[in-house]
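One protein chain is absent from this view; the other protein chains keep their places.
Right, chain A next:
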Amino acid sequence: MALISIDRERNLLTAEIQGLDKLWALKSRLEIPLAHVRGATHDPGIAREPKGIRVGGTHLPGVITAGRFRRHGERLFWDVKNPDKAVVIELADAETYDRLVVEVDDPRATVALIEQSIARR
């Protein structure tokens, strides 16, 4: 589970990895400039697709996908236990990751928050 928030002063999207997921993902926090956030989508189905190669972190199929993965030449960061609440955040090429796939408490609210933050730019 990740807590997504928008820092409007610094124009950043921050993802705080919650609880033990920090250990599984080998990451506690990600900061992305809003200018590098291309969009957010609630996408439960993505968890059924192959994850690719685990670069760092944890992959217990059906239990947790957390950490850095590489698939089709793309770099993904995952933190998902419950696929129903998975949100995909697409990033610009300049970022370390092409895509974040994170579980959030309220996917609808998180998607709206991110999409509104980048639409107003």
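Everything below uses one rule, namely that a contact is a pair of C-beta atoms (placed from the backbone, for glycine too) under 8 Å apart; a residue touches a chain by one contact, two chains touch by 3 or more; residues count from 1.
We take it that contacts and distances are computed from a predicted model.
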Hidden chain of the complex, named as in its UniProt record, picked from "Ger(X)C family spore germination protein", "Carbon dioxide concentrating mechanism protein CcmL", "Transcriptional regulator" or "Putative hydroxymethylpyrimidine transport system permease protein": "Transcriptional regulator"
Chain not shown: contacting residue from A:46, A:66 or A:102: A:46
For chain A, the residues touching the chain missing from this view: 38-46, 49, 71-74, 88, 90, 93, 98-99, 111-112, 115, 119
